[in-house]
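Right, I'll just put the structure down here and ask away after.
Shown here: the complex without one of its protein chains, the others still in place.
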Amino acid sequence: MSARRGGTLHHLVRSPRGAFALAVLGLLALTALVSLFWLPGNPNQSNISEAWQSPSPTHWLGTDSSGRDIASRLMAGARVTVLVVLGAAIVSGVIGLALAVVSALGPRRLREPLIILIDVLIAFPTLLLAIMLAAVFGSGLPVVVASVGIGFGVQIARVVRAELRQINAEDFILAAKAAGLSRWAILRMHLLPNTAPVFTVQLSLAMGLAILAEAGLSYLGFGAPPSVPSWGLMLEESQAFISIHPLVVLWPGITITLTVLAFYLLGDALREAMDPRLRFGGRRDGGERNDLGDRSEA
Amino acid sequence: MIRFLAVRALTLLAGLFLASLIIFISLRLLPGDVAQVIGGTSASPTQVEAIRERLGLNVPLPLQYLDWLGGVFTGQLGSSVVSGTSIAAEIAEKAQVTVPLTFYSLTIALIVALPLGVFAAYRRQALPSRVLSVLGVVAAAVPAVWAGLLGIVLFSTWLGWLPSQGFPRDGWADPLAAIRSLTLPALTIGLIEGAVLFRFVKSATLSAIGAEHVRTAMSRGYTRLGALVRHGLPGVGLSVISMLGLQIAGLLVGAVVIEQLFSLPGLGRMLVFDVGQRDLIKVQSTLFVLTAVILALGALVDVVHRLIDPRLRVEEQ
Partner (left out) sequence: MTVTTSGTSPAHALPLEVNDLTVSIGDTELLHGISFSLAPGERLGFIGGSGSGKTLTALAVAGLLPEEAEVRGSIRLGDTELVGKPDRELAALRGERIGVVFQEPKTALNPLLRLGHQMTEALALHYSLSRAERKEAALRLAARVGLKDPERIVRAYPHEVSGGQRQRAAIAAAISAQPGLLLADEPTTALDVTVQKGVLQLFRELTEGDDTSLVFITHDLAVLAEVAERVLVFDGGRVIEEGEIAQILEAPVHPITRALIHAAGGEL
């Protein structure tokens, strides 16, 4: 049983949450792409004489404390967000999957210590991990991506591992083994595709959390360097002036919240789109399903 | 039960050991020359050597590790190379802000999430529930920094009800003033974590409503609500307790950013400052203390959960 991608996407676009999520994320990607070639103004050029201007045709959202165009900074910030999200997704996805597979299906000698390692690393909050790495390697986006990747990677590992073990115990895996399929073949053709729903949902969640992590880290000074406009950095810059110019705080906050929200909703919508159609029908204990079915949805 | 406690204690120790190793290796081995890092790029070789002597870095690495570990458990963490103050004393002092802040936030999170989560599940179709659910998702997506800033604008700048910065200089001598300083920060983290917890409680309550044993309770004579409260919610409570360890960890971590935002003299702000100062040794100990607390809390929650849940108890026949 493999994931029917076409069907999933179709289902996703139909649901209101999925449509919203895809729209926002599409906009994000588009903005980031466009910002590489064109921006309404210069995001980095300071011009103190133009500080704190109200929105105008030249400065769509006005200017900040250094006279930089806010709209341009927001758009350029989208680039950072996309980078962080993609980086976090790749790193945490790879780490999570690898750890999950080995700790669920690997040789016994490796499994036990890996499980303890995963539990300890999970207890190690991502932020603390990032601070530690920043202390060692200096701040910067790679540190953010690495720490977020490891931090969420282990969380993904734990969830996917549980899923793998559950699927591994199913009868059809036994049948595949009896048919002579090698362990790798079973992994590739049966186990991994069936963990795809859980994995994808977790990944989507991780990407949302990665943005929050980047915002927090950039705010603390451990993330993007001052020369690179990131939404987290913009929050930090606006803090000093909130009593006189409170509105400047709004923009980066709104974009961050919207994007994280989109990832959360994407995860929810994905879970709905993928779950019931890929799960095996009926109950494992062979008991009869009563006429009402399952009525509780989160 | 004794066996479980022993195993759990051992797991905790293994975790602490592993965490300490990770922290030590990261902060000592990776930067290359720790003394150089602490001294900074402008330090002369003699100065760097002096630092190295003071920190005992010329001793073989494994010995340094054991020395440090021993110090952690006896409370002797030495003094900071950069500021000269006793590390242990400073950690204890800053904890007086961070620990109350964490529990304050936890209380707010629970007060918000528990009743609202149950309500949103029980009266799912009603408009207030749907609004709550939407708010819950949005609140979980809001960055803590932004929420804090908005809170400052609202409660401090416009309404002037709560202070936006700092903590009373004489600490807890005036408890009311201290609590006032912690309120806005606690609200910020508490509401965000509360939103996450709200979704969890709602989901758990929905499961409880549809649960077979709740329907069985109804069949014995409970009303729908009565059955949910008497038979469904205790299960939800148990789930929340098992989540509590994770929640507190999240709150503690949230405190790091929030303390910076509100200029609270807590562990988080100290940590950020020390990293900026390149005070690696102090960072090492602080990180370990924080991680140890989180691991210990996790173990405590496991034990409590085990004690309460009859399914997990092994009956001695």
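To keep things simple, chains are lettered A and B as they appear, and every chain counts its residues starting from 1.
Note that in this section a residue touches a chain if its C-beta (ideal position, glycine included) is under 8 Å from a C-beta of that chain, and two chains touch if they have at least 3 such contacts.
Please read these numbers as outputs of a predicted model, since none were measured by experiment.
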Response to the item:
Of B:Gly78, B:Gly235 or B:Gly276, the residue touching the omitted chain is B:Gly235
Fill in: Residue in contact with the excluded chain [from B:Ala43, B:Leu150 or B:Met218]
B:Met218
Worksheet, complete the sentence: Per the touch rule stated above, chain B touches the missing chain via residues 210-213, 215-224, 226, 231, 234-235, 238, 309-311, 315
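Here is the rule we use: only the chains that are shown with their structure count from here on.
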Discussion item. Averaging over Cα atoms per chain, report the distance between chain A and chain B in Å.
Written reply: 22
Worksheet, complete the sentence: Within the complex, chain A is touched by chain B residues 11, 14-15, 18-19, 22-23, 26-27, 30-31, 137-138, 140-146, 149-150, 152-153, 157, 199, 202-203, 206-207, 209-210, 249-250, 252-253, 256-257, 260-261, 271-272, 275-276, 278, 280, 283, 287, 290-291, 294-295, 298
Worksheet, complete the sentence: The answer for chain A against chain B in the complex is residues 116-117, 119-120, 123-128, 131-137, 208, 212, 215-216, 219-222, 232, 235-236, 238-239, 242-243, 246, 249, 252-253, 256-258, 260-261, 264-265, 294-298
